[in-house]
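Every protein chain of the complex appears in place save one, which is left out.
Read from first to last, the chains carry the letters A and B; within each, the first residue is number 1.
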Amino acid sequence: MWGEITLVTGKDLRIERRSRVGLTQIAPFAVTVLVLFGFALEGDSATLRTFTAGLFWVAVVFTAILAVQRSFTVESVNDNRDALRLSGLDPIAIFLGKAAALVIELLVLEVVLGCVVAVLYGGSVHSAGLLGLTAVVATIAVASAGTIYGVLAASLRVRETILPLLLLPVLAPVLIAATRAFEDALGEAAVNGWSWLVLLTLTAVVYTAFGALAFGTLLEES
Amino acid sequence: MTVPAPRIQAWAYPRGPRGPAPRLAVGGLRRYPRAVSVVRLRNAVALAGRFPALAGLDLDVAPGEAVLLQGPNGAGKTTLLRVCAGLVPLHSGEARVLDHDLTRSADRRAVRRLVGLIGHASFLYDELTAWENTRFWARAAGVDDDSAQSALVRMGIEGRLRDLPVGSMSAGQKRRVSIAAVVARRPKLWLLDEPHAGLDQDGRDTVDQLVRDATAGGATVMVASHELERARAMAPRAITVAGGMVVADTAATAGSPGVSRLPGVANVG
Partner (left out) sequence: MKTLGERDELRNTSSRGTRILGGLSLVGIVFMGLIGLWWSPEDSDMGDLVRIMYVHVPSAWLAYMAFILTAIGSAMFLWKRSVWWDLVAGASAEIGVLFCALALVTGSLWGRPTWGTYWRWGDARIVTTLVLLLMYVGYLALRHVDGDPTQRSKRAAIVGLIAAGNIPVVRMSVVWWSNRTLHQKDTVTLADTKLDNMQLVALLFGVAVFTILFAWMLLHRFRIAWLENETEQRGLEQALIERRSESLVKADRALGAAEVRP
């Protein structure tokens, strides 16, 4: 099982390293979103600092949609979803493997975005531990939900349009919780970030467990 | 209201001149104690979307047999192979493949480990090299890297080609890699959908030799092909599919006449 998971994760990361779609297209897109937020908020540094956490996570969630689509485009070009079904790999391993690859890609992206935010919006970190943990747990939740809906949409002709519609509402709790926890970690709001982290963890566990259960059925029907 | 399928299939098909070798038959019986056939379809109806690609198909394939599927475009050959691979569920009817009941989803999943499907799509990741692709699918199937390596060599993917991303290969080279990925798994049932497409003379010969080796080793092969000359040479028994049904089942040897029980339609042989 563990071997199968790392096999799938390794395959996805290797494809990403070769194609550099994440680096050359998805990351620049995320940075562009952050820059546009700056324009929309008139470059007011006080406002930007207040909303840093929220803007950061909105950018991450939007970018995650692209990453999810990319993750399942590589499985669709040569009908590789059929090949995965034929491969004998456990669907749970495929789900966990693909989600793990997404987590790693999104975490790298978040580090890049974090640097950009620090430069463009300013601000300081009060609790690095909370910041890091929140990022990891929220990313797991986003990646798990993304992998569920990614495989669900992969076989549809309308996949590009239906994926955001299905994915964004279920990510609303993740967005809220991660934003609140980040605000605490950045010292921008007097909230208890750790209790938000608990809610995030709960969400991440639920999505991952549900995804592991449902992925096989969804892959069958894709 | 149900539509009775017209019974137009020849039940008793002639064996090829060799037939299954005795050794293989014994092995087959031992491995498949309840069903002698590797593939056994009865009145199988399968849908592609809402279209009945298989419209009540009957078929028996014995262990060690090589069978050619022929027929016009849209006859249902590809769907037939995908049903046998456990990829397409039956809408109605019966299907047993390698002693798995394909009407049950657990069996459909289980049979996939035992079959090797070469379809129209390459089943390869364009960004990965030939070696990385073959190794990935081999490891996924629990096969060691050496088998993957020798399968690639067998298909003539060596040297520089081995470490070339599949996306930058020619169609024929890709085809060789996808065949190698299946060869590495040593399937019990080979399902080949136009295996010659895109291959050069040498590649076609290799495929034919693979099929001969597979049947000699006890595996069963079903080939859908329009390359009738070539396919007949490797598959003694030819089955004609049209409109999602078997319309003729014949041994393509001079000795045995074409068998057809097609009332009022055609009388061949």
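Assume contacts are C-beta pairs under 8 Å (C-beta built on N, C-alpha and C of every residue); 3 or more make two chains touch, one makes a residue touch a chain.
Computed from a predicted model, the values in this text were never measured in an experiment.
Student: So which of A:V35, A:A118 or A:L156 would be touching the chain we can't see?
Tutor: Of all options in A:V35, A:A118 or A:L156, contact with the hidden chain holds for A:L156.
Student: Check the options B:S37, B:Q70 or B:Q149 and report the residue that touches the missing chain.
Tutor: Among B:S37, B:Q70 or B:Q149, only B:Q70 touches the chain that is not shown.
Student: For the chain left out of this view, which of B:G64, B:G119, B:P187 or B:G244 touches it?
Tutor: Answering carefully, the residue with contact to the hidden chain is B:G244.
Student: Write down which of A:L13, A:L41, A:V58 or A:A214 is the residue touching the left-out chain.
Tutor: Residue touching the chain left out of view: A:A214.
Student: Quickly run down the residues of subunit B that touch the omitted chain.
Tutor: The missing chain touches subunit B at positions 1-3, 5-6, 8, 45, 47, 49-52, 55-56, 70-72, 75, 89, 91, 228-229, 232, 238, 240-245, 247-248, 250, 252, 258, 260, 262, 265-266, 268-269.
Student: Of the residues in subunit A, which ones touch the absent chain?
Tutor: 148, 152, 155-158, 162, 165-166, 168-170, 172-173, 176-177, 180, 189, 191, 195-196, 199, 202-203, 206, 210, 214, 217-218, 220-221
Convention: only the chains that are shown with their structure count from here on.
Student: State, to the nearest whole Å, the distance from the C-alpha centre of subunit A to the C-alpha centre of subunit B.
Tutor: Here subunit A and subunit B have centroids separated by 40 Å.
Student: Along subunit B, where are the residues that touch subunit A in the complex?
Tutor: Within the complex, subunit B touches subunit A at residues 85-87, 105, 109, 112-113, 115, 117, 119, 121-128, 132, 136-137, 139-142, 165.
Student: Which residues of subunit A touch subunit B in their complex?
Tutor: By the definition above, subunit A touches subunit B via 3-4, 7, 11, 14-15, 18-19, 74, 77-80, 82-89, 220.
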